[in-house]
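All protein chains of the complex are present and in place, except for one that has been dropped.
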Amino acid sequence: MNVQDYVRKRFLPHLWCPGCGHGTVLNALLRSVDELGLPKEDIVMVTGIGCSARMAGYVDFHTMHTLHGRALAFATGIKMSRPELTLIVPMGDGDALAIGGNHFIHAARRNLDMTAIIMNNHIYGMTGGQFSPLSGPGTTATTAPRGSIDPAFDAMDLAKAAGATYAARTTTFHVRELQKMLTGAITHKGFSVVEVFSQCPTYYGRKNNTGDAPEMLKAFRDGTVKIGSKELEENPELIPRGVFVDRDAVDYGEAYAELCRNAVSEAP
Amino acid sequence: MKDIRFVQGNEACTLGALYAGMDFFAGYPITPSSEIAEMLSGELPPRGHTFIQMEDEIASLCAVIGGSLTGKKAMTATSGPGFSLMQEALGYAVMTEIPCVIVNVMRGGPSTGLPTQVSQGDVNQARWGIHGDHAIITLTAGSHQALFENTVRAFNLAETFRTPVILLYDELIAHMRERLEIPPEGEIPLVERLMTSVPRDVDYRPYLAREDGRLPMSDFGGAHRYNVTGLYHDMWGFPSTDPSVVRGLLSHLVEKIEGREDELTFTREYEIADAETLLISYGSAARTARQAVYEARDKGVRMGLLELETLWPFPERKVRDALGKANETVVVEMNLGQVFEQVRRVARHPERVFLANRIDGRFITPPDIRRVLRIIAGKGVWA
Partner (left out) sequence: MLKLIFTGIGGQGIITAGIILAEAAVLEEGRFATQSQSYGAEARGGLTRTDVIISDREVLYPKIEQAHVLAALHQRGYTAHTGALRPGGILIFDEEAVKVDDKTDARRIPMPILENGRGANITLLGILCALTAAVDPEAVRRILHRRYGEGSENDEAFDRGLSLVSERGYSTLSVGSRP
């Protein structure tokens, strides 16, 4: 299939700003789905609210555009009801880890079989450039004119500690890597997380004098490095990319199915 | 043989939900509703149905909506603090027209309030807890038999009107035990989801209502791929800010409920025909009111009771009809007058409507009602 076949053409052009990284994530995701040969009717995309969440409108899957931060909770209901469906849940950084942080850690803890994508532009794009819990100290934002003092989460540490069985990080500069990770995450049985640094030239870029999209991408290239690499050892201040967690564990759906089976057999 | 049980109200509600075919429950423990989740955690798995304890009430209602969208009869149960947390998702269910049942076993509020005591303070929250104009269905019950029936009814109405239905009852009903007769299967008709007849690969418009206002549904993840959003949306479910789309959707959402008062409002009448004094009550307070009616009748006083089982949409016509015959009306409830205000609003003579209430976490008594009647009669209170 052609990647274009996964898109609802009547909703294009999309609403993202020129140079926005979110489109790159969409592209990589569609390529990954195409590569896996997943039928459109087996895929459910659930999103919250934010620029990132707009993705639900553009793809020709079963799509649900829900509430800010709550996408994983809705997705949990869908997955428990229809375990055979493939669930993909793209979220903004604020969506996933500020307002939705609780749902994120609990979905990871349960190890529900679904893929969470954190489209991390280090800012609240949709609402006009306020800082997020992934912005980090020193980030300038419309609610941090003197620079944020808020420490940032490391999404990978958080995912790992909470029990995610697959966790990977990359950026919109590393498109091939991104596609590979998405493929790895979707095929992984259990809760998988892919964090993608995505550029928001409109707010993050402007507020932090990073230059426009190409320059922001260059910063992703230069500011990140593969985990386990020599380069990282020499430059520990760089941000590691790669697969941080990939392990097998019983996923919640399986565990629940077994609970049901046992409950039936113990019945008189 | 009749299936008679001696159960708590929360069990009556649970049994009603199972009778209605509820096959998806997500919840978070909170007094005085927890018995529902406890019982379902045992009942649902052997049936192969979903029970999940979520991380909070927000997640619970979100999961319920997800479960329902994929074809399940879904329910959650909570109390005031949890119901407050659910408001955003409740609005989403209203906007996206996803059927579900939300049980709110009332406790005294605001805040943590009186977790284990009786109150009826959430009547207005059920109506207006969510932001924006909307309509909502809220049922209540004053006995376990009625609770069972109204739980089934809640699912039926949710499916018929594709809307969340709130089942609001109080701690006294929740925890008290009394007789419940479970009707044989089939005795109470069940409404199953109206499914679309549009075949696969033909343009299905999930938000195009039929002439009768009903929306045929396609299970999410099934034959039709469509979009669901809490934004104003067109008949395909895609966001729209077109004024005619916005006006059309909002009026549809309101009209499908407000326009069907007669189908949606349920009441019970006791000794009303010749009543000079009319009591209006609901939930456990209606038990006290009925007791007061019988005690009055024993003394030859013409008193009657209109018991409301639908709180929203407010049964305006039925209340107005009943008011017309009485000299004075006393609303009996355990709050500061939430239904009282509605009765006054619809009354032709609001000055003849009075309130007998309690707000201290104690169950309202027949003497509480008689005291108000004495004041109305100009006899004062014999303190």
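Order of writing sets the labels: A and B. Residues in every chain begin at 1.
Definition applied: a residue touches a chain if its C-beta (ideal position, glycine included) is under 8 Å from a C-beta of that chain, and two chains touch if they have at least 3 such contacts.
All values reported here derive from a predicted model rather than from experimental measurement.
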| said: Among the chains you can see, which ones touch the chain that has been omitted? | reply: B
| request: May I ask which residue of B:Gln117, B:Thr160 or B:Ser240 touches the chain that does not appear here? | output: B:Gln117
| remark: Answer key for B:Arg179, B:Arg247, B:Arg345 or B:Lys379 versus the chain not shown reads B:Arg179
| Just one of B:Phe51, B:Tyr169 or B:Phe363 touches the chain that is missing; which is it? | B:Phe363
| request: Kindly note down the residues of chain B that lie in touch with the hidden chain. | output: 4-6, 31-32, 115-117, 143, 171-172, 175-179, 287-288, 290-291, 294, 363, 365-366
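As a working rule, only the chains that are shown with their structure count from here on.
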| field | Whole-Å separation of chain centres (CA-atom averages), chain A against chain B | value | 38
| request: Give every residue of chain A touching chain B within the complex, in rising order. | output: 11, 40-42, 44, 46, 56-57, 60-67, 70, 73-82, 85, 102-103, 106, 256, 259-260, 263-264, 266-267
| remark: Given the complex, residues on chain B that touch chain A span 24, 26, 45-46, 48, 50, 52, 54-56, 58-60, 62-72, 74, 88-89, 92, 220-223, 225-231, 238-239
